[in-house]
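Removed from the display is one protein chain of the complex; every other protein chain stays in position.
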Amino acid sequence: MIQLLTSKDSTGFDWVDLSAPTDDEIRQVAKQYKLHEASIKDCMQPDHLPKYELFDHYTFIIFRVFAPNLGDEADTIQELTNKIALFFTGDHLITVHRAEYNVINSVKTKRIDTGACDSTLHLLNALIRESILTFEQPGLKLSELLDYYEEQVFLKQPNSPILRNLYFVKRQIDVIRRLMLLSYEIVDNIDSIGQRDAYTRDLRDLYIRTQTIFDNLSENTGQLLSVYFSISSKRTNEIMRVLTIFSVFFMPLTFIVGIYGMNFRFMPELEWHYGYPAAMLLMVGISVAIYFWFKRKGWL
Amino acid sequence: MIQLLTSKDSTGFDWVDLSAPTDDEIRQVAKQYKLHEASIKDCMQPDHLPKYELFDHYTFIIFRVFAPNLGDEADTIQELTNKIALFFTGDHLITVHRAEYNVINSVKTKRIDTGACDSTLHLLNALIRESILTFEQPGLKLSELLDYYEEQVFLKQPNSPILRNLYFVKRQIDVIRRLMLLSYEIVDNIDSIGQRDAYTRDLRDLYIRTQTIFDNLSENTGQLLSVYFSISSKRTNEIMRVLTIFSVFFMPLTFIVGIYGMNFRFMPELEWHYGYPAAMLLMVGISVAIYFWFKRKGWL
Amino acid sequence: MIQLLTSKDSTGFDWVDLSAPTDDEIRQVAKQYKLHEASIKDCMQPDHLPKYELFDHYTFIIFRVFAPNLGDEADTIQELTNKIALFFTGDHLITVHRAEYNVINSVKTKRIDTGACDSTLHLLNALIRESILTFEQPGLKLSELLDYYEEQVFLKQPNSPILRNLYFVKRQIDVIRRLMLLSYEIVDNIDSIGQRDAYTRDLRDLYIRTQTIFDNLSENTGQLLSVYFSISSKRTNEIMRVLTIFSVFFMPLTFIVGIYGMNFRFMPELEWHYGYPAAMLLMVGISVAIYFWFKRKGWL
Amino acid sequence: MIQLLTSKDSTGFDWVDLSAPTDDEIRQVAKQYKLHEASIKDCMQPDHLPKYELFDHYTFIIFRVFAPNLGDEADTIQELTNKIALFFTGDHLITVHRAEYNVINSVKTKRIDTGACDSTLHLLNALIRESILTFEQPGLKLSELLDYYEEQVFLKQPNSPILRNLYFVKRQIDVIRRLMLLSYEIVDNIDSIGQRDAYTRDLRDLYIRTQTIFDNLSENTGQLLSVYFSISSKRTNEIMRVLTIFSVFFMPLTFIVGIYGMNFRFMPELEWHYGYPAAMLLMVGISVAIYFWFKRKGWL
Partner (left out) sequence: MIQLLTSKDSTGFDWVDLSAPTDDEIRQVAKQYKLHEASIKDCMQPDHLPKYELFDHYTFIIFRVFAPNLGDEADTIQELTNKIALFFTGDHLITVHRAEYNVINSVKTKRIDTGACDSTLHLLNALIRESILTFEQPGLKLSELLDYYEEQVFLKQPNSPILRNLYFVKRQIDVIRRLMLLSYEIVDNIDSIGQRDAYTRDLRDLYIRTQTIFDNLSENTGQLLSVYFSISSKRTNEIMRVLTIFSVFFMPLTFIVGIYGMNFRFMPELEWHYGYPAAMLLMVGISVAIYFWFKRKGWL
């Protein structure tokens, strides 16, 4: 669907929006605005990574926004985010995307309808800003998830789905960090020396803030994974302690009963009337000695 | 309770303070100063994160200060800190908060009553400064706690409540670091290029200092956790040593007594008159050999 | 083969390209352009590291580009990359390389044939830019490989070829990072204070972007290796649990059967009519007690 | 003891030094120079942390210098360092300290007596510089200690006092790093934009150099602790190997002697004339097979 969201008459520039366009619609717009074949191809590829490319008479940008309704186990850039392609000149701006996104509507309402936007650069700035803001909500959600898992790991008995869950948390954080990294070029070019103003500087600030939040989340995830494995390996300690205690108690006793199970013809103890209770007493004595040795070592 | 802490007549601007306000009081102030519905909503939400938002005719800021009387096991932003909301113009400043905070009183006494404050920007600067300073005391306390636990871990036998205690130390540090990160926008906007002066630069210095202190605490906590787990796993070594020593001593002996417990009809040793003492001597010999082998290995 | 890719007449400077040159061809060009013996030697060494060297009347640069058809187990700078040597003056530029590289053809087509290049500095800039871009594709491929191995390690049973595969991933990333590090001098000298323009600044941006991507890959590889070893050591936990459970069950039972295997003449239990079932019942009782103890500990 | 180390007549400013002052002496100076009660209180607290505070008519600074004669197990800021308090105006400088410190004498000799010092700012600069220099010597000593322990850990059998010793090394480094961090404010204010000159810039350089040296020591200590624990855990490997070898040898043998210890009435092997040597041969065969299996696995 092709929509003209604003036109030269009202704001001095055109904003053409293609939402889930057919091939014919794309071809029509490409022809009208003389868009290169290469950028048309990129723009139709749903899994394209962020990109900033200069052509002779326009700039081509691909950005990705957070996909709001993703399943619990989304773990790739394609599942976690959706693509918006932008064609930008001083004269007009074309946006191409698959589904209805809030980003487009929100910029339309807040910037165009209020007449706050007076150039395509400001519109571009507003669109990228709104796109980066889509990562703020997942950042908060992931932060709360991490806090919850941290409490689980430190204070409860962590059971194994935690590792699986942390994997998906880590993937989401890594994917967004990677996207941010690849999008730096776009923000850096919008806020470049020639055209820098208060709005573009705000965009850069927002970019750095978002990046810092996700760097922080990544650091915390790494720490939590490391503590998770450490606590699980600390539990091996407890298991070894039980194994060692049982072995140390039973090995001497089993040896002694083995002695009196030998079939030598001449073993005087076997003939004693109190041989059996004496052997039992000996074993009780050994157990008590081991018990106190363990007690002193602090293993019991 | 609505209080006018200073007025245009004395300092050239109004400072309206709402302490634990009723809904009616908030509505009344909102109407008088034309505050947006959205910021009123944010301002009544006790667990709102730090925020800096520009409106047409005022700036809306949410900041959080350290809660002095928290329990021992506070571990969330909401339990550890309290919210202050600020509405700021060149003409007046409105503060909204739940309880009586030292921050407000202290700025009133030190800045307003002494006449040291000559603009709302300076008042705002002083309020944020005082708010950041509330984190200095917990920083010192956490630092001492960490030193204490470090000594425990390195020089004493760490017992398990240490992990639980370190969890709460780590949480407090992480919560304050996160708050600092989210508050950067506020400090950066107060100390922005247009309005930078010695006071706002001081605020930025204080912010960086506080952030560095908590980064350092976070680093030390991570190191201490890592050493704690390493020492606990080093103890497994000692346990394994005991298990191995017992097993290596008793396995050959138990095997030998097993041999002479076999019921073969023709076993010459069983008929020997000194078969039993000979077997016992053999076992003593084996034990002595193992003892010296261990001695040489340094395991005993 | 010596080719004159552009000449003074058309662009104001000469570009001499030597592709897989014979010794004679190199000598001939060296004589014509008065190239030093030392740089000729470096230029004929196929495994030379990146270098930037000033001579009296020219600058000598060695750069390395990613080798497209490398085998699966390439793990050195020589196997992973190919060398391009450059002799640069304001008047002419000489490129020397072994095989046909896309870098040369691509710059020829995009910059020379379109007339976009008006100085040897711009040509040099374009060549280095194109060379750095050869690392973009392997960066994406390595990133996808890491994502694949991360999923394997976290969600599947990692088997041992993963360590071998991660070694080759790590080597490729380390080699490219090392090359980037050694090439910084070249980029920094092209984008130096005297001659900085929009093109050279773009080259520096590209350099930093590539470096950041590989730093990020290196960090992720380190994390993945660490998680891989942690998960493998967590499995030891499970193995120890099984060993401990079996030992704790069987050690007391084996001791008891040992007792009634002793040959004392006076052991009343042995004469009891229900001695055998009583002993068996005792052992069942002990097993049940241990079972519930394990149950409570959560080990079963 | 109150001393006038220089006076307005000779250098244009007064330097009043209070060494281990009585309460009366402090009161007297406080009254003469109109010092605030709050700063007097701070200045008499021997364990006060570094501080930079502006008062109406003077600046109050607390700095800490390394204590030369500390015991081997000093591990707090109070044991490791001594306090110097400074009151600073353009007109006079007051120093307050407990004991005789080299810092005061050295600055007196090198700066005042040579007439090199022409303002209180330069005197202050020289005092702080001299104070930071007191940490250079312990830095070198700690560096050598770490090198010694590193050699011990890598090449010798580390025994347990190493952990205790590393704790004290780590504490000293951490305490000095923390002090440096808290002193940054002082250095940053001395070398501030208004009054920056070659001397204050040198002070900042020295501060950064000292900080970098201790950051480096801290990093090396962390690495050494980590290697120490890793080597100790690698030894568990060897212990497990011995346990496993003994168990694998003796478990089948003990089982076989158990078989022929059973009391079944009909067990043909027991009646054989060569049953006993046949069983022994079987066990030798099993041992040899296990021996070669271990040999191939590289465990022997």
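Quick notes on this one:
A, B, C and D are the chain letters, set down in written order, and residue numbers restart from 1 in every chain.
One rule holds in what follows: a residue touches a chain if its C-beta (ideal position, glycine included) is under 8 Å from a C-beta of that chain, and two chains touch if they have at least 3 such contacts.
The structure presented is a predicted model; accordingly, all values stated were derived computationally and were not measured.
One chain is not depicted; across the entire complex it touches C, D. Checked against the full complex, the candidates A:Pro21, A:Pro50, A:Gly261 or A:Gly275 give a single residue touching the omitted chain, namely A:Gly261.
Touching the chain that is not shown, out of C:Leu140, C:Leu181 or C:Leu300: C:Leu181 (per the contact rule at the top). In the complete assembly, the contact with the undisplayed chain comes from C:Tyr167, out of C:Tyr167, C:Tyr199 or C:Phe266. Counting over the whole complex, subunit C has residues 49, 75-76, 157, 163-164, 167, 171, 174, 177-178, 181-182, 184-185, 188, 222, 225-226, 229, 232-233, 235-236, 239-240, 242-243, 246-247, 249-250, 253-254, 257-258, 260-263, 267, 269-276, 279 touching the chain that is not drawn.
Of the residues in subunit D, those that touch the hidden partner chain are 140, 143, 147, 150-151, 154-155, 205, 209, 212-213, 216, 220, 223, 226-227, 230-231, 233-234, 236-237, 240-241, 243-244, 247-248, 251-252, 254-255, 258-259, 261-267, 298-299.
What we mean here is this: only the chains that are shown with their structure count from here on.
Computed centre separation for the pair subunit A/subunit D is 36 angstrom, with centres defined by C-alpha atoms. Among the residues of subunit C, those in touch with two or more other chains are 261.
Viewed as a network of touching protein chains, the structure reduces to a simple linear path. Chain pairs recorded as touching, per the definition above, are A-B, A-C, B-D.
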